[in-house]
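Showing chain A:
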Amino acid sequence: MTLPFAIIAGLTVGSAIAAMSLRNLVHCALSLVLTFAGLAGLYLQLNAEFVGFTQILVYVGAVSILIVFAILLTRSTEPKDEPTTVTPWVGISVAVGAFLTMALAVLASPVGKRIAAPAPEVSVKTLGQKLMTDYVLPLEVMALLLTAAMLGAVIIAMKDKEGSR
Partner candidate 1 sequence: MAELFAKLDQFPVTLKAWLMNLLQGFLPEWTLPLVSAAISITPILAVFPLMFALTTVIERKGLGRIQNRIGPNRVGIPLTNIRLFGFGQFIADGIKSLIKEDVVPRAADKVVHFLAPIALLIPVLLTYSVLPFGKNMVPLDLPQTGLLFFFAVGASTELSVFMAGWSSRNKYSLLGAMRAVAQMVSYEIPLILSSLTVVMITGTLSLTAIVESQATVHFGFLHNWHLFTPWGLVGFFLFLTAAAAEANRTPFDLPEAESEIIAGYFTEYSGFKFAIFFLAEYLGLFAMCGLGITLFLGGWLPPVNIAPFTWIPSWCWFLGKLSALIVLFIWLRGTLPRLRTDQLMGFAWKFLLPMTLINLVVAALWHLLANNIPLVARWPLGFAMLAVPYWLLGRSFEAKFTKREYRFAN
Partner candidate 2 sequence: MLGTGILKGMVETAKNFAGSYHDPERLTTVEYPEQRIASKENARQFPFLVHDTEDPMQGLRCVACQICEKECPPQCIYIVKSKDKRADYKGQMQLYPVTFDIDLSVCMSCQICVEVCPFEAIKMDTEFELSNTDRFGGLLVNKHQLAKSNEHYRKIHPTEAAVSDDALAIEVAKAKAKAKADVEAKAKAAADAKAKAEAAAAAAPVGVAATAPVPKPSAPAAAPAAAPAA
C-alpha cells in the first residue's frame, strides 16, 4: 500500500462517511462529490486515465450538479434537529453483507489471479473500437435507455406546464 493510495483511499472513505452522517443535505452532496473525486483518483492510480477523467467529467461535473439541484428544488436544506429514528444497524449489516459477497466473488474469480500480468496500455482508440464492435449492443441498449429516460423527463415537464395553464 503506497502513500498516495493511502491518502486517496482515506479521503474517499472519510468523505463517504461524511456524506452519510452530516446533517445538512447540501454538505452531504458536497462530501459525496469528494468521494467521486477520490474514486477518480483511484482509477488514475490504476493507470486508467480515460476512466478516471470520465469519472470526473460525468460525476463531479454533471451528476453532482444534478444532485444539488434535486436537493434545492425538492426540499429545504435546513438541517433538522430531531435525531434519526432508524437504527443504523440494519443498514450497516446489509452493507457489510453486500461487501463480503462481492469481495468473496472477486477473490474466487480468475480475475483476481491474473493481477500479476502487466496490464496492456489501453488507448482511447482501442476503447472506441471495442465500443463500436464487440460492445456495440450494450452501448446501443444504454443509449436507448437514456433516450427513453430523457423523453420521459420531457413528457413529465410538458404535462406540468399544460396543467398549470
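The working rule: a residue touches a chain if its C-beta (ideal position, glycine included) is under 8 Å from a C-beta of that chain, and two chains touch if they have at least 3 such contacts; residues count from 1.
Per the selection procedure, all candidates are chains of the complex that A comes from, given by their letters.
Remember, predicted model here, so these are calculated numbers, not experimental data.
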| item | value |
| --- | --- |
| Touching chain, any copy counted, for chain A within the complex - options 1 or 2 | 1 |
| Residues of chain A that touch candidate 1 when the two form their complex | 24, 26-27, 30, 33, 37, 49-50, 53-54, 56-57, 60-62, 64-65, 68-69, 72, 77, 123-125 |
